[in-house]
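Below: one structure in structure tokens.
Moving on to chain A:
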Amino acid sequence: MKRALTAAFLVLVSLPLLYAMSQLPQHGSATSPAYTHIAPRYLERGPEEAGAENVVTDVILNYRGFDTNGEVTVIFTSLAAVFAVLLAGREGDERSASEPRARTTPEVSPVASFVVRLLSPFVAIFAVYVVMNGHISPGGGFQGGTVFGALLILATVVLGKATAEKLQPARIRGLLQAAAPLTFIAVGVAGLIMFGDYLAFPKAAALAWVRTLWLIVIEIGIGVGGASIISAIFWQMGGDR
Partner candidate 1 sequence: MEVTDIRPILAPAISFACTGLVFLMGRSTFWRRFWSLGAATAKLVVVMSMLPGTLKGTVYVFKLLDFTPGIGLGFRADALGMFFAVVSSTLWLITTIYAIGYMKPEHAKVRFFGFFALCVSTTIGIAFAENLLTLFLFYETLTICTYPLVIHEETPEAMKAGRKYLTYTLIGGAFVLLGSIVTYQMAGTLTLSKPGILSLSSGVGPLTWLFIALVAGFGVKAAIMPLHGWLPSAMVAPTPVSALLHAVAVVKAGAFGLLRVIYNVYGVELLKNLPVINWLAYLAAFTILAGSFIAIYQDNFKRRLAYSTVSQLSYIILGAALLTPYGATAAIAHIANQAFAKITMFFVAGSIQRTTGKTQIHELAGIGYRMPFTMAAYTVAALSFIGVPLFAGFVTKWYLSLGALQSGQWWFVLVMVASSLLNAAYWLPIIYLAWFKAPPGTRLELHEASPTLLLPTLLCAVYVILLGLTTQVPGLPFSLAQAAVKFVFGM
Partner candidate 2 sequence: MIVHLWQNIDYVASVVLFCIGLYCVITKNNLIKKFIGLNIMETSVFAFIVALGVVDGGDAPIMGAGARAPFTNPIPQALILTGIVVAVSTTALALSLVIRIYQHCGTIEADELREME
């Protein structure tokens, strides 16, 4: 009954939605407002004035850098949120939430262990490559960070948490997790002080390499932060057991 009602309701709702869709500017048209209003400027002048040949990178890190600033904050928030939910609760919860369960970690086959050890450097290099090349090719901080996070997760599963944690010393783990927003704030405030606007990049034509450098700095910050947060969430969810 509930299902039928829901379905009927959704069909009813979808009708105006579909009608509206039919009224939108035609899909793929080069004359739609979306394509003629702001995008042309980005496409034409992005590489020079924003610093990256990949215009998407220009948009996310420069033109709309503040969105990304907010976005990395969202990731950080999700980490804090996961901590808030999963960190040791009241008495009686501790057993289930944070301390490892009584059962031991299952034996990992030597083959898996060997393969992971073998692949790890390559995966890491690939992650760095993706981060560093975000401005000229598809990729960037988020993507590279995710790859590196995946590596950490892989290492945790196969080699144990202790090994993986070596890459994130406890002393600076807090800073690593906050790396992305902090990088943004640092770059932003630097822009504010030097050029009068938050997140402003040097504007002079001769300083194109500085723009690119700043982009890379931000990408690295995002990458480090992303990897730390992904692995931390994984550990907190109990993936280390």
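How were these candidates chosen? In short, all candidates are chains of the complex that A comes from, given by their letters.
As a working rule, contacts are C-beta pairs under 8 Å (C-beta built on N, C-alpha and C of every residue); 3 or more make two chains touch, one makes a residue touch a chain; residues count from 1.
Treat the numbers as computed from the prediction; the structure is a model and nothing was measured.
Enquirer: Which of the candidates 1 or 2 touches chain A in this complex?
Expert: It is 2 that touches chain A.
Enquirer: Enumerate the contact residues on chain A facing candidate 2 in the complex.
Expert: Residues 2-3, 6-7, 10-11, 13-14, 17-19, 21-24, 26-30, 34-35, 38-39, 42-43, 46-47, 53-56, 58-60, 64, 67-68, 70-71, 74-75, 77-78, 81-82, 85-86, 89, 93, 96-97, 136-138, 142, 233, 236-238 of chain A touch candidate 2 in their complex.
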